[in-house]
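Beneath this line is the structure, given in structure tokens, with notes to follow.
The other protein chains are all here in position, but one chain of the complex has been omitted.
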Amino acid sequence: MTDLIQSLVDGVALGSLYALAALGIGLVFGVMRLINFAYGEVITAAAYTLLLTKDLNVGLRILLAVAVAVALSLVMEFVFRPLRVATPATMLITTFAVSFLLQNVAVLWFGTQGESIGFLSDLNRAFEIGGIRIRWITLVSILVGGAFLAAIAYLLDRTDIGLQMRAAASDFTTARLLGVRATRVIIFAFILSGVLAAVVAMMLAVQRPLATPTFGFFVVIPALVGVVVGGLDRLLSATIGGFVIGFATVMLSDLLPSQSRVFLNSVLFGLVIVVLLVKPNGLFLRGAATAERL
Amino acid sequence: MGEAVLQVGELDVWFGPLQAVRKLSFALQPGEVVGLVGPNGAGKSTTLLTIMGMNQPTSGSVRLGDRELVGLSPETIAQLGIALVPEGRRIYAEFTVAENLRLGTFGRRQADGLEADLAWVNSLFPIVDEFRDRPAGQLSGGQQQQLAIARALIARPQILLLDEPSLGLAPTIVDGLFDALAEIRKRGVTILMVEQRAQLTAEFADRSLVMRGGEIVLTLAGDEPLDPAQIASAYFGA
Partner (left out) sequence: MAARRAWELIGPVLLVAAVGFVGSLTSGSMEFQFRSVLVIATIVVALHVFVGNSGVISFGHVSFVVLGAIAAGVATTPAEIKARSLSELFPFLLDLQLSNIESLVLAAVLGGVFAFLVGVPIMRLSGLQAGIATFAVIIITNNVFRNWDRIGPAARALGPIPETTGFLQATIGLVLVIVVAYGYQRTRMARMLRAAREDPAAAQSSGVNIYRQRLLAFTLSGAMAGLSGGLLAHLLGSVTTEVVFLDLTFITLAMLVVGGIGSLWGAVVGALSIAGLNAFLAEAEREVGVFGFDIDLPSGTRLVVLGIIMAAVLLFRPSGLTGGRELSWPFARRGRVAPGG
């Protein structure tokens, strides 16, 4: 029983991390119809920033990590502008190419070995409640994840820019006809997703303190799976999808017999294919399936 | 004739190998209501969308006052004072009525006067205020059309473009719609409307332009008695 509760808590923690990454992907997809494979490299950049600023105080490190992630995100927005009129295939390959390019820049710069980031590692200590050991970072992940999700939900629901983003995500052409500035909305989406990337990088850096060129890539891949499984067309469904994948990853790896745990990726990606076939618009998208818009 | 508020000159629009609009020229006078009628595929909607900057013409100009609009983005054109009520209304079904209306305010040029405009729009279309917290998708077709027009008006446009406003509406609802348009006209808003219902439009408008094959083939003055044979020949070719 305590084992199960332990798994549940860990699952919620990883789930909130993936939910943040999924939201970062979903925000950009919403306004641009672009799946950004290179989102992982924004996370990686924030992680390397934490590594390079090892000697500074924590507040400054956080600030710089956010600044670098947002800056890289904005550069991507600019670079991807020609893609606004491209076919989905071109979009996918291009962001894949940029992801690959940045990973190799990191290889060139830092090597493949990985270096210890050393960020708030005290949070890995645990406290005990009723026989369950909970690491502080687990609690922090859940709280920070929840806080950011709530903040973005508020922003989308209550502010002008949030309304514009939702409108752009739902019907981009009409939004522009009403005077919603397309470029401004897209830039804003990239900024938000950059902030989220930095948050994800910080939470991860505590738990997996090794900065490698694929640091972010292997977060974004499952998050992307979550986004697709949950349903791309709504931010909420995409975010829930991200959460579910994180949660399921922990559950499966705790429940599967140890020799089959290595096949976790196969199970997850097999699930993706099944969902794509059965509900191409996502599991958590209610209402009539819209015609394929791609 | 005074100074035209909108001047379309020698407009050519191509979609790949097809020419949708050819050498189209017309002008709108301030406060004028002009109908754009003609058979399907005549280039009417294309004309509206080109004015809004959604299509790039291969040549020709669209001038708002002395400002050239060709090459500007749709959102810039919207903020310069032209509002389009698109075909099929294109309201945001999952947003509330109030949110739909709020989206219209992003096209406003000036911030002040919003209260007064809102009051006017609410008096014109009471349902917009009455159902403000409902998802817009729950409104009836006629109510959605009212919302779409309200959303365009709240931007306080100089020129209102309407694309098939009566499409799919019952005749009594269409009458109400034209009553509202008459109120809007009284406010001095210049209106360019694309309509299938040529008869109704020609009676309502100051002028109607009959388009076929991307060109204006006939101009009808509003006070002229309509000659059905003449219209038919303009629609279908001699």
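Each chain gets a letter, A and B, in the order it is written, and its residues are counted from 1.
Heads up, the rule we're going with is that a residue touches a chain if its C-beta (ideal position, glycine included) is under 8 Å from a C-beta of that chain, and two chains touch if they have at least 3 such contacts.
Just so it is clear, the model here is predicted, and its values are computed rather than measured.
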{"item": "Interface partners of the hidden chain - shown chains only, full complex considered", "value": "A"}
{"item": "Where the missing chain touches subunit A, by residue", "value": "35, 79-80, 82-83, 86-90, 92-94, 96-98, 100-102, 104-105, 107-108, 221, 224-225, 228, 232, 262-263, 265-266, 269-270, 272-273, 276-277, 280, 292, 294"}
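One rule holds in what follows: only the chains that are shown with their structure count from here on.
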{"item": "Between subunit B and subunit A, distance of the C-alpha-averaged centres to the nearest whole Å", "value": "42"}
{"item": "List of subunit B residues in touch with subunit A within their complex", "value": "52, 54, 73-75, 78-79, 83-84, 86, 90, 92, 94-95, 99, 102-104, 106-108, 151, 155"}
{"item": "Touching residues on subunit A, where the partner in the complex is subunit B", "value": "160, 163-164, 166-167, 170-171, 173-182"}
